[in-house]
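Have a look at the structure that comes next, please.
The complex appears here without one of its protein chains, the remainder shown in place.
Each chain gets a letter, A and B, in the order it is written, and its residues are counted from 1.
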Amino acid sequence: MSGELKVSNLVVRAAASGVAIVDDVSFTIPAGRLLGLVGESGSGKTTIGLALLGYARNGTSIDGGTISIGEHEVTAATARDLRGRVVSYIPQSPASALNPSLRLRDQLLECLPADHPDPAGALEQALQEVALPTDAEFLSRYPHQISGGQQQRITIAMAFIARPDFIVLDEPTTGLDVSTQRHVLETVRKLVAEHGVSAVYISHDVAVVAGLVDEVLVLYSGKVAELGPNAAVMHAPLHPYSRRLIAAVPDVTGRRRPHGIAGGAPSPFARPSGCAFHPRCDIATPACSEAVPELQFAAPQHLVRCINVGTPAPTYQWPTVPEVPGNAPVLMSVRALEVSYGSNTVLHGIDLDLRRGGCTALLGESGSGKTTLARAIAGLREPGQGTIEFDGVALPPSVRRRSLEQLRRVQYIFQNPYESINPRRSVFDTLLAGYRSLCGKPDDADALVQQALRDAALRPDIARRYPDELSGGERQRVAIARALIVSPELLICDEITSSLDVSVQASIVELLQQLQESRSLTLLFVTHNMALVRNIAQDVAVLENGRIVEHNGVVELFAAPSAPYTQRLIEDTPGFVA
Amino acid sequence: MLRLIARRLLLAVGIVWVVATIVFLATQALPGDAARAILGKQAATDALQALQKQLGTDKPMLQQYFSWLGHLLHGNLGQSLANGVPVWDYILPLIKNSMTLMLISAVVSTIVAIVLGVWTAARRDTWLDHVVTIVTLVVAAVPEFVVGIALVWWFAVGAFHVFPAVFSSDPGEPVWRHPIELLLPCATLVVAVAPYLTRMLRATMLEALETEYVQHARLKGLPERTVLLRHALPNALGPVIQVLALQFAWLAGGVIIVEYLFAFPGIGSAVVAAVRARDIPVAQALAVFLALFYVIVNLLADILTLILNPRVRTAQ
Partner (left out) sequence: MSATTGKSRSLLRRALSTWRMRIGLLITLTVALVALLGPRLAPHDPQKFVGMAFAPRDLGYPFGTDYLGHDVLSQFLSGGWLLLTLAFLGTILGVGAGALIGIWAGYARGRVDELLMRSGDVMLAFPQLVLALLFISITGPNLAVIVLLTGLGHAPRVARVMRGAALSVAERDFVANAAAMGMRTRTIVLREVLPNVSGPLAVEFGLRLTYSIGLIAGLSFLGLGVQEPQPDWGVMLNDNRVAFTMQPWPVVLPVLAIALITIGMNLVTDALARASAGIDRQVQG
């Protein structure tokens, strides 16, 4: 019989510094209910999820509070025994959570207690529940021999096979394509209902959580910011952070623009005094920095940690989307482009026109070839065939053969800002090195760098910093500044927000749109995120398996998608309107 | 996978051929006359010519090379200049002796490294881990002859007269008849090799223990023993095999000094004697053999790595 999960005053600390990563968190999940745990990086959401199994990562320890599931108390002594049988875990990335050198059968069977009466039967049933094959051939495979979606189904089967009372789902769909995500979510929903188990669903993706759970817990910097029923928190959030977080989520219907939060989520080791959110809060008062607010009931079953709950939210200046005249001239035109890796052709006969001053989204799922196409246009990946024309002149295929002027006019921003900035150069050096190479020695280097930082909405003192002193969002802005400093005409943005928190993503998108307008920049925005496309682009090219299957204006494409692939993408993307 | 193994095999054959060529070039084709190097500057002309004839250095270079390579392929290694015995007859018993020494050392080192490596990784940051880490770090760097002399100092001539300091056996008698006398040479090689291996295994174990699949195994509620031996160890061994091979191959060099130190009747002592006496045919044969040993050990390691990796094993 399944039971209720009760967490009281949970504290998890970093062993070395004694800092509380999770601070005094309490919540209850009744049997058969789903709680969504929402938070950005550093909020401690995964730490809570692991603590529910009595597990603390290396260098951390569970330092206070009680956790009980039904009649079982989860403690250091009982945890090992309860895991799998009473509480189980579905991990974020199955590819790294499955042991690469053990066969699927072995990894599934070891989840069962040694005295299980019918392991073979349990195995077969568990696989059927997640719609996986049950034959011997499939079971003797290794994890690398099955697809990402199948790997995630295996971990789900592993979690359910011993019939636990409670399940922790730790971002189980991150990294999956939207269609796979939808199937996995449906499976989870079905199993939770069938077996009457309770579960916590941990995610940074507000849209996914909104469509799945009964209750929502918003976590900020290790503390509960808001806890209440799904509908109440999602549609009438009371904490300023919840409000801004939800406002930052791009909406696939495009009815309102995402609006970012300045700054980034603090690390637990550099937590601001008082309410940890106050430096980013738009209704903060001096009192907010003095003491940590108490969690209080704003309504029955709706808890909020804010002293200004009554203060109305300021009306936001929703950013506007730049208009691009329909007759804008073509800046870049790609014809019959083909790229192969060895004998494997990844791009087939690509034709693509970019309008001057417009933002074209290049939409595709993983493996569609979108990054390869972006790199080919930038000259970082030499195509086998085809032509790339820029402003009426054919561009040589490789950066090595492009002139400095041609290189200057097309700038590329990489997906991962932790990889794209030399860690051994200061920001000042990084910005200037590119300028020196493309434009020569500047008259006033300081002024030039300061201007570039301002353009990317960065503080001037960043110039003296090294990349390891910057947050992910700041790094990505440095990468943008490095491109802007040479005054480019085309900016290729390759998934530049995918490694960032939603609130930071929204502010980067806002920045790009400002730049597009103020500098009449042309943008090629590469992404897998349907909702983001809706909110940033004027034109969309959809890439499937190395072919452009649809190319249209954004309004037209969303209103009447012509390719079946586009239709499926739109259908599978979780809709979310606050 | 078979194709990969075949490729590695072909590569190994290529390497051995180039190695043999280098040995030939180094000893026979180097500027300066081998015969003159052997006999000295004041040698009589007829003695010089006789030796040149015996070494084959009176013929054109290319002809020398091919006849040398041909002889090598047929196992005809020529005659020792020092004692006139056919090289092969001279070195075969020595090879057996050295292989005994190296094999025992390799097996003991591997067992010590696996046990200590897994044990310390599982008990990370306990005092035991710290002690083993520091001891292995300190010992790992010390040259083998220093280790050997220290061991002799303690166990043979110093406080305890437990083991003999030098090897004494009749020529041609296999060394395993003298297990007590084998102990110190083996111990020296183990002390020279095992600390580094232990450190490597501890490091790869720690890396494996940090992975998400090990965390997930723990979250599944598996006993720690299963987590260590079934989930972490097999994945930690993979990268160590290459290091293991490198260390065993290193034994081929280390064995020279250790054998010399203990007057052990093996190829190491023979190499030193041959180099000192300018016994070029013996030096050539032993250099080729030691290189061959290295290539074979590496080849085995590569094949083993391929076999142990499910990704490669299951690739079509």
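Just so we're on the same page, a contact is a pair of C-beta atoms (placed from the backbone, for glycine too) under 8 Å apart; a residue touches a chain by one contact, two chains touch by 3 or more.
It should be emphasised that the depicted structure is a prediction, and the values quoted were computed from it without experimental measurement.
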item	value
Touching the absent chain when the full complex is considered, from A:425, A:519 or A:547	A:425
Given A:68, A:145, A:333 or A:416, the one touching the chain that is not displayed	A:416
Contacting the left-out chain in the complete assembly, out of B:50, B:82 or B:149	B:149
Chain A residues touching the omitted chain (full complex)	378-380, 399-400, 402, 404, 407-408, 411-412, 414-416, 418-426, 428-429, 433-434, 437-438, 463-469, 472, 482, 486
On chain B, residues whose C-beta touches the chain left out of the figure	11, 15-16, 18-19, 22-23, 26-27, 30, 32, 34, 37, 137-138, 140-146, 149-150, 152-153, 157, 249-250, 252-254, 256-257, 260-261, 271-272, 274-276, 278, 280, 283, 287, 290-291, 294-295
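Quick note on the criterion: only the chains that are shown with their structure count from here on.
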item	value
Distance from chain B to chain A - Cα centre to Cα centre, in angstrom	51
Touch list for chain B against partner chain A, complex	210-213, 215-223, 226, 230-231, 234-235, 308-311, 314
Of all residues in chain A, those that touch chain B in their complex	50, 53, 55, 57-58, 80-85, 88-89, 91, 93, 96-102, 110-111, 141-142, 144-145, 155, 158
